[in-house]
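A single protein chain has been omitted from the complex, and every remaining protein chain is retained in its original position.
When the chains are written out, they are named A and B in that same order, and each has its own residue count from 1.
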Amino acid sequence: MSDKTVEVFSTDFWQAFAPELVLVFGLVLIFIIPNLGNSKFRIPLTKVKVPWFLGGRRFKLTGSPAIPGMLATATLFTALGMMVIETIDGNSSATTVTSGDVVLLQIDNFSRLFEIIFLAAVLLASMASLDRVPANTFAGKKSLNEMYDNRRQADFYILMLTTALGMCTVALAQDLFVLFVGLELASLATYVLVGFHKESKAGAESGVKYFIVGSVASGIGLYGLSLLYLEFGSLQLATLSANWENGSILGTIALGLVLVGFGFKVSAAPFHFAAPDAYAGANSPVAGVLATASKAMGMIGLVRVLLVVALPGSESDESAVWLYTLATLSVVTMTWGNLAALGSKNPKRMLAYSSVAHAGYMMAALTAVGAWKWGEVDAPAEYAEAIVAAVLFHLFVLVAFKLGAFLVLALLEMEGGASRLSALSGLAKRDPLIGTAMFIFMLALAGVPPLAGFMSKFLVVAGIVSASIGELSTNGSVSFSELHWIWWLALAMFINSAISVFYYLRIGVVMFLDVPEEGRRKPLPYGASIRMAIWICLVATIILGLSGDTLIDMCYRAAESLNLG
Amino acid sequence: MLVGGLLVVVAGLMAFFPSMDDSSSTDWISIPLVGFPIVVSCILLAFASQESRARKEILATPIRLFTLCASLIPLAISTALFFDWLILVDWDLMYNEYALEKEYIWIETIGVSWHVGMDGLSFPMVWLTTFLVPVTIIMTWEEKDGATYHPLLLMMGGALIGVFVALDLFLFYVFWELTLIPMFFLILKWGGKDRRYAAQKFFIYTFCASVIMLLGLITLYFLQPESSGSGYGTVTGRTFDMTVLFSNANAMNMGDNVFLGKEMQYILFAMLMIGFLVKLPAVPFHTWLPDAHVQAPTGGSMLLAGVMLKMGAYGMLRIPIAIFPDALIFYQDIIMIIGLVSLVWGAVVCLGQTNLKRMVAYSSVSHMGVILLGIASMQPIGYAAALFMMFAHGIISPMLFAVCGAFKHHYHSMEIGAMRGMAKWSPFLAVYMMFAWMASLGLPLLAGFVAELMVMIAFWPEYGWWILLPGFVLAITAAYYLWSMQRTIFEGGDEGQPPESLNGETPPDITLPENIGMIILALFTVIFGIFPFIALGMMDDWTVALFEGVFNRGGI
Partner (left out) sequence: MIDPAWVSGLAAILFIIGLWGAFSRKNAIVVLMCIELMLNAVNLQFVAAASHWGDVTGWVYAVFAIAIAAAEVAIGLAIFLSMYGQHETISLDEVNLLKN
């Protein structure tokens, strides 16, 4: 197969976008099916009534509150399956969608890999939500919470699917504005998801905080886009990157503003303040999606803008400024995240801060690519691709262990809150397997071999170190001062991951040593699908750590399709 | 059930080795020594964790027995490999040659392979590990919650062997970190009062140090010349294979040429050494050790002191010293000073302790200092001495901790004051304790003596009269200890009062399993004291090969 270009809404277009269409189709089904009923439509001016099926008395079968969740899970599973089958055999062809001479979307290994990350995260979260936001039959007397849950089933899964769809758009976009529209689609849905439990004070509050910070960030990002458009007359990635060298200072300012929008999504310092509040108030599967898929979405933005559009060229002095800024921000982000996590008593906030720290690690990797891109490091393109591939690998395996940790918290939320560290106490005694799973997720987050978290951190650091060494090694004798300063970023990363061991271990200690709280002595509630989701995460954490070759290959192909060189 | 299970395991092993006679294609390391203990313990742990408390009590004894049998298999294999019962193994190896070498590609993209093999450096440690695990299991037979305790010991053993047989930097690091997890749990679940603090301190200290080591390893990895072929990463063009690294480094360390240049050698050597010195541990990185030992259960302490500390010395000898000989010369005096300080400091602090286990822990620090002195001496005999010290201390210190554990078990106290008149109440325990201290302090005809004497011999040509310092410290502390021990253990009980910690009960003597374990350890201490050449021959060969291969070149 070779690369091809298709016009939007042509036959080829529908073929290429089959997985995304499945998502849209599923979304429409969730709108329609719960509303099926026996209503009739009277043709105006006559007495003829035609069955119309929407509204009226709902049918018992289709009106069941369990339907939307099943539909959403099945839809996501189908779409994910289609993508994986398409990608796993190393399909290297790219499909570009144009409208006239405007390039809108592009399916290649890079976008497909990200779509797989998004769909996997949302799929696991909606599997978990089948138990976390449980659907009951309408029969019998229900508590208020159960009634609320029942009524909101369709809303919840519609929002989940919308998030997934928006994220896929971001991954596919070849035009910065299209990218931003996708980002907004996903963000708007997540604002609502964060504040979904509006009956709780924490839910409402976190919704408001997340919404305000998020929309200010996206407002700034959009203004940056409009300035970019003013400067270059187009927001096409290809055009921007071709004309970048000729841009004025306005372009640089605009780029900075756009980065604010993405920086919020990856929860990089100094835009990370909303993340802990949002995660703490949201229910855990949603928080897990925010920490994995939403972060990956922000990373796409950063990669597209920083690496594809690129910053000032090698000759310009400004490149150094950018590089220093990015490096400083990455170190500040990872250190701040870890230090804040040390002081946090709430496991969800702790995971939020740890996700801030992980954002810092990935920004450090991007700095290394930047150093290569801006000619500070003398190395062939494979070095940069290796780092990008490592970041992709990291984003992928985050879905396994970070989401897994959130799902364990979701299991605890089913019997009451999980917002205190003591909620976890004695977990290993109450349920040894779940406790062990949580401990393994923690070890993976800390980067202990042979788990996936170690592999990803290892690859990122190896990438940074390789770029800092570059082609120096060929002449045998190297002086330490010849290494590029990004080597110190690798050291900062490792020192930070050593700090992070403190709080990850603390969770393990609490689970294995402490006596369970009052009212939490019994075994954990049983939820078949959430437990299955946790097992999937656990198996992936271990397998991807032991043998990640297939995934690493996929990530390399994805990085190659970016055409960095 | 037990016999059936064992039969299944043996049958599985046989199926894995269809050609027992074809020695070249038989993998005696991966599955029997490393994979088998880890997998069996994982299965047992999963099995034990599923059951209710009542079922767990019933299951404890069968699981214990099964674990013991499972731990005997690696011991049998490693012993058989030494005596050439299974296949003929040539232990007389050149530098960078390994017996029973096996390599399987693991992660192709970055050049990681499952590469294992043994030589005179690693085989004694491997045998020691396989030997200590069953002894530890016997010693701590009555430990509570045995259904998970003993499998963790087994897993620990597998991971430790993995460290010693790994010939791939990545694999080495994976096992290096893997040993932390069972030990963390052993301290956390079976430890003393402050176990929470001790377990975390242990984990964090060693983890922090080893990430710095890892950064050094990664930097080293990328500084290698790029190449391609089997074992090389398809993407990175480098390999984590130690043997390739050693031969590359060796080839470039010729004459005035220096692998990677001197400055880079110094930095990388320091980065790697931080990881190893913390693990060893040497002063000033030693503070985790007393805490971990005091809180750890007996079995944990035995493996920790017996094998885990040696990982540090092993790592030093295996990686940085072999590839950065110039840096070793540069740092020689610093290593000597660290070793001397560890030795003196450990011995002096040891004198002031009232807690028996803490005292033993500091004596370990002191002995690790002896190993560093051997390395700093830059004499073949010093290296052989360091190796033999690792081995001898690996038998003696578990015995000391076994004695401490038995003392704690029966006297419910760790205070030395409670030992008063112990010989009267528990003659066996008193004799073992006296014996273990004698061995630890290096009395002639016991294993520790040989190593200390050899270090002193090696120390002389390099540092001259400085020898008086370690010599006097060793002699004076030995004399002081034996005198005070003898006074407390044998003379103190004249009043006929049992120690207060027992609330008036008559202290019992040690149990049968403890007796068996200690006899075995004592026996081997004597055997290796009288016939050190059993192990020393192999170590000598390795040392000579190392000096021929690494140090004998134009530059030095």
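Just so it is clear, contacts are C-beta pairs under 8 Å (C-beta built on N, C-alpha and C of every residue); 3 or more make two chains touch, one makes a residue touch a chain.
Only a predicted model underlies this, so the values are computations on that prediction, with no experimental measurement involved.
Judged over the whole assembly, touch between the missing chain and the shown ones holds for A.
Contact with the chain not shown here comes from a single listed residue; of A:R112, A:K265 or A:R349, that residue is A:R349. Screening A:S39, A:T98, A:S200 or A:T252 for touch with the missing chain picks out A:S200.
Only one of A:Y148, A:Y223 or A:W535 touches the absent chain when the whole complex is considered: A:Y223. Residue in contact with the omitted chain (choice from A:V181, A:L491, A:L513 or A:L546): A:V181. Screening A:V192, A:L237, A:L290 or A:L544 against the full complex identifies A:V192 as the residue touching the chain left out.
Of the residues in chain A, those that touch the hidden partner chain are 102, 177, 181, 184, 188, 191-192, 195, 198-202, 204-209, 211-212, 215-216, 219-220, 222-223, 225-227, 229-230, 233-235, 276-277, 280-281, 343-346, 349.
Criterion: only the chains that are shown with their structure count from here on.
Residues of chain A touching chain B in their complex: 382, 386, 432-433, 436, 443, 446-450, 454, 458-459, 461-462, 465-466, 469, 472-474, 476-481, 487, 490-491, 494-495, 497-498, 501-502, 505-506, 508-509, 512-513, 547-549, 552-553, 556. Here chain B touches chain A in the complex through residues 49-50, 106-110, 173-174, 177-178, 180-181, 184-185, 188-189, 195-196, 199-200, 203-204, 207-208, 211-212, 214-215, 218-219, 221-226, 235-236, 252, 257-261, 263-264, 267, going by the rule given at the top.
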